[in-house]
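Yeah, one chain of the complex is gone here, protein chain that is, but the others are all in their spots.
Per-chain residue numbering starts at 1, and chain names A, B and C are given in the order in which the chains are listed.
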Amino acid sequence: MKFNTIIENISLEMKFSDSINQHLINNNDNVEIDCIQLSINAYSLLLNGKSHILTINKQIDGYDVTVDHHTYLVQVQDEVDVLLEKFGMQGNTSSHAGEIHALIPGLVSRLFVKPGDRVENGQGLLILEAMKMENEIDSPISGVVGKIYIKAGDKVEKGELIMEINN
Amino acid sequence: MKFNTIIENISLEMKFSDSINQHLINNNDNVEIDCIQLSINAYSLLLNGKSHILTINKQIDGYDVTVDHHTYLVQVQDEVDVLLEKFGMQGNTSSHAGEIHALIPGLVSRLFVKPGDRVENGQGLLILEAMKMENEIDSPISGVVGKIYIKAGDKVEKGELIMEINN
Amino acid sequence: MFCKILIANRGEIAVRIIRTCREMGIQTVAIYSEPDRTSPHVLIADEAYCVGSAPSSESYLNVQKILEIIQMCDADAVHPGYGFLSENCNFAEAVQKTGTAWIGPSTKTIMTMGDKMAARKLVLKTGAPVVPGTTEPITSIKDAGETADKIGYPILIKAAGGGGGKGMRIIRMENELENAMEQARSEAKKAFADDRIYIEKYLEEPHHIEIQVFADNHRNVVSLGERECSIQRRYQKIIEETPSPFIDDKLRKELSKIAVDITKSCKYLGAGTVEFLVDKYNNFYFLEMNTRLQVEHPITEMVTGIDLVKEQICVAAGEKLSFTQKDVTPSGHAIECRIYAENGFNNFAPSTGKITEVTFPHGLGVRMDEGIRVGQEITPYYDPLLGKLITWGNDRQTSLQRMIRALGEFNIAGIETSIPFCLMIFQHKSFQEGKYSTHTLDTIKNELQKEVPIQNEEHILAARIGAIQSHHQLKPELIPRGNHQQKTSWASAGRKDELR
Partner (left out) sequence: MFCKILIANRGEIAVRIIRTCREMGIQTVAIYSEPDRTSPHVLIADEAYCVGSAPSSESYLNVQKILEIIQMCDADAVHPGYGFLSENCNFAEAVQKTGTAWIGPSTKTIMTMGDKMAARKLVLKTGAPVVPGTTEPITSIKDAGETADKIGYPILIKAAGGGGGKGMRIIRMENELENAMEQARSEAKKAFADDRIYIEKYLEEPHHIEIQVFADNHRNVVSLGERECSIQRRYQKIIEETPSPFIDDKLRKELSKIAVDITKSCKYLGAGTVEFLVDKYNNFYFLEMNTRLQVEHPITEMVTGIDLVKEQICVAAGEKLSFTQKDVTPSGHAIECRIYAENGFNNFAPSTGKITEVTFPHGLGVRMDEGIRVGQEITPYYDPLLGKLITWGNDRQTSLQRMIRALGEFNIAGIETSIPFCLMIFQHKSFQEGKYSTHTLDTIKNELQKEVPIQNEEHILAARIGAIQSHHQLKPELIPRGNHQQKTSWASAGRKDELR
């Protein structure tokens, strides 16, 4: 089976020689690879004799793979995906950069903006209290504040939509 | 739901007050019990405020429960079992004490007996090599050696039937 | 000696205290909030009682409920740990009124040292230098301006009622004064219910150096040497070491002597810490005294071989210290790295979730003081400290190399931690050479945060293979593409927590 992997926009095609045992062939240099699962999200990899432990967490847009405490976002496409992409049928690529979500659950202790405010990239939008810390959430883009879904004093859950910034 | 537990031939009937949360009622003294699962075979139990960690391993004849490094074999019967037992319909109770099984995988390095030999309780039957140790397996009963399923030099798997002793 | 001690705390420090109690043959009682039911301190204690719901105010700060549990379980002493109620003199007093011993200094000492201005006054009487500034709360802009002119800009505005960077402002020019004072006062009021603020000189490249002291009821007061705590983020220590690579023996002795004098002056009992700021010219100033065990106490234990919690318990029970000043002969070098549930590369954004896997580092010279277990949920309700990794070595180089080795082995899956960020601090030139002040982390932070993953061909290949393997095992649904994960930037605005 063929796979295409993308790290920081660099794409590389690789294929399995055998899907049953743990050996892969990287079709560039035909190295033999020994990759074995240790637990739900950890793998041991022997690559040219070098021993690596990988921890892998699925993200919505790929996999966060940590190798020796360095984390890479890797996107994986299998043969079917590649085929679809060739025919221009890849998924929705519109970005939602203007949606501000809560990355952790917490308490909205202060809100600095209201709908219609002009905000700059990096400007503070609100303070979210969690783990005894007050965390300022800054705008990732410049734009105008759209709908705000919370108010000061609200508890928010992880991933909850807080507000929209339109640019 | 009612359960009957047996430890060392002492039986005690207990019932759940609520099967959804972790609280039980012991119907002898009506204590409230907080038991919560930590992992596949570990539980945290708060009993009259005392904190215990239990590890539980299912055995063919019950559960090995370890509390503070003391292990108890506990047999559990639920209402259906108790009912069946009342009508004399419990399972097969014949003992297979004369069957010698390998408790771990290993190599039969020496065999001391042959079919027809008279052996005493505690007499050595064979040597099983495992983990760089030679382990003498003794007869658990006095009797006469029946069928022997292995020979010196054989590898045996865990649980494999090695020989029979008839008394 | 006590028969049963209630630990009015949670997390790694509760576990730490329970371990010593067990070694002393003393029964332990844990208290826990609802989400902490399966936390390690509950599992390891002899007894455990629920003290309320998730928010600290409903549980670990719930004085009334804790007092009820103390009475109910018949504990004969209370150990408060650090944070929470450890420096709350009302709690200390209430505990003692129930006839239960308080493992800590007298209510009066807690009160005096808890009020920063009262502490400054007391210390000035002993002749020790304090950071130039006011000894009375500043209320008017005019007074503030005059003081600032006298001691010279830059200055610091600080809250009288508490620490942790809360209510703290650096002022470099006169025109910033009014606005900053107002902000500081409102922040202080919110955090400590006390809007008094005071002014201090802002020091250049200061080192945060503290002396561990110990006193019993038999007139023994001993210094256990210093800890260098200048690696800080959000005004909170993250890495500590002893001995300090900065100060020399002469200054070490001088600070110890002053710390002992201050300890004597307030009729201290138990473990205490006298904090100093030392500037780059070796000028030093008293900062504050913490009247409880410190998060970083293990590094002192590693070089002295003394169990500080055991000594706390013994002196609280009226015994003599097991050592005198001349028995204290520190040996080797120790470093502590605090392990937080936060992403150092994303401005220390806190991280919550379920811990799915842990590999703790072990071996010669490695100590773990942990407060977590596999399967545990890290909630947003409490301090993000997961545990502390401490290494000891014959010399600084050995303990540092050991720390790097141990952090490399350390893996916590399911949440983000400060481990990768701390690894980079330890590998940074300024730490390697032992040349850093409290300002250093701020200076190198951006450098570390911007650090792109090393473009190591093999790492990248490994990552690709891992991702494919994982993808393959999941036999996944088609992955939605283009739906990029939102990367919000986090900025810190200080801590609500007490200084530790």
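Here, a residue touches a chain if its C-beta (ideal position, glycine included) is under 8 Å from a C-beta of that chain, and two chains touch if they have at least 3 such contacts.
Keep in mind that this is a model prediction, so the values were computed, not measured.
Note that the undisplayed chain, when the full complex is considered, contacts A, B, C.
Looking at C:Glu296, C:Glu370 or C:Glu416, the residue that reaches the missing chain in the full complex is C:Glu370.
In the full complex, chain B contacts the hidden chain through residues 1, 3, 5, 7, 12, 14, 16, 19, 22, 24, 26, 33, 35, 37, 39-43, 45, 47-48, 50, 52-63, 65, 67-72, 74-78, 80-81, 90-97, 99-101, 103-106, 122, 124, 127, 129-138, 140, 158. Listed for chain A, the residues touching the missing chain in the whole complex are 34, 36, 38-39, 44, 46, 49-51, 53.
The set of chain C residues touching the chain not shown comprises 15-16, 19-20, 22-25, 44, 298, 301, 305-307, 331-332, 357, 359-360, 362-370, 373-374, 394, 398, 401-402, 404-405, 408-409.
To be clear about the criterion, only the chains that are shown with their structure count from here on.
Judged by the touch criterion defined above, the protein chains link up one after another in an open path, with no loop closing it.
Spacing of chain A relative to chain B, judged by their CA centroids, is 48 angstrom. Chain A and chain C have CA centres that are 32 Å apart.
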